[in-house]
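To start, the structure itself, in structure tokens.
Every protein chain except one is present and positioned as in the full complex.
Up next is subunit A:
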Amino acid sequence: MTFCSSFMDGDSSTTDTTQLGITGEYMTGGTYVLQTQDDDGDESFNDHEDGNGSKDYFREQDIYLPIANVARIMKNAIPQTGKIAKDAKECVQECVSEFISFMTSEASERCHQEKRKTINGEDILFAMSTLGFDMYVEPLKLYLQKFREAMKGEKGITPVTVSEGLGEELTDESFTGQLPAGLITADGQQQNVMVYTTSYQQIPGVQQIQFS
């Protein structure tokens, strides 16, 4: 109870976790919990970590695509002057996972019906069509064609490696342990600066970024 009251008084001591920008769970062993939203545990996985986390840390239905990538696509889709509310971004993040699961289970069903074990491109396109997304099918076929051509042109490089090297999350996953996931919160402006600084250091041979 003592802690709660000091929090509400805006105590300026540095042990105040709200100022440090991390949730209570990262400090002492769970005597208090400060959370701005219920899914903080999931949030850190979704935004900052690769799928290396063991399944103990998240429920399967909470796997999302990184919010930064999703938000960027949304931003590019709407008129330039438009803005997007934070809860709308989070919501689309969830919708996306739902969409993927929706397509996959439909494609998987067709696969089983035809006694095959591997879901292929045709299954996915068929699922799109069946579920009301047939407007995507033609553009997707074109994209697939280009993708295949591009893959052919890169002999000796495993397609998986190449494609996964692109389009990774905007935050660099190869940070060393200096940035625990929980540090990056809506309040943690300082922490955001740390993110950018560290990522510059990742570029080989570049000591400093010159803005001249």
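One rule holds in what follows: a residue touches a chain if its C-beta (ideal position, glycine included) is under 8 Å from a C-beta of that chain, and two chains touch if they have at least 3 such contacts; residues count from 1.
One rule holds in what follows: contacts and distances are computed from a predicted model.
Undergrad: Pick, from "GATOR2 complex protein WDR24", "Chromatin accessibility complex protein 1", "Prolactin" or "Tetraspanin", the protein name that UniProt gives for the chain of this complex that is not shown.
TA: Answer from the record: the omitted chain is "Chromatin accessibility complex protein 1".
Undergrad: Going by the touch rule given at the top, which residues of subunit A touch the chain that is not shown?
TA: Output for subunit A: 50-51, 60-61, 63-66, 69-70, 72-74, 76-79, 81-85, 87-88, 91-92, 94-105, 107-108, 112, 117-121, 123-125, 128, 131-133, 136, 139-140, 143-144, 146-151, 153, 159-160, 162-164, 166-169.
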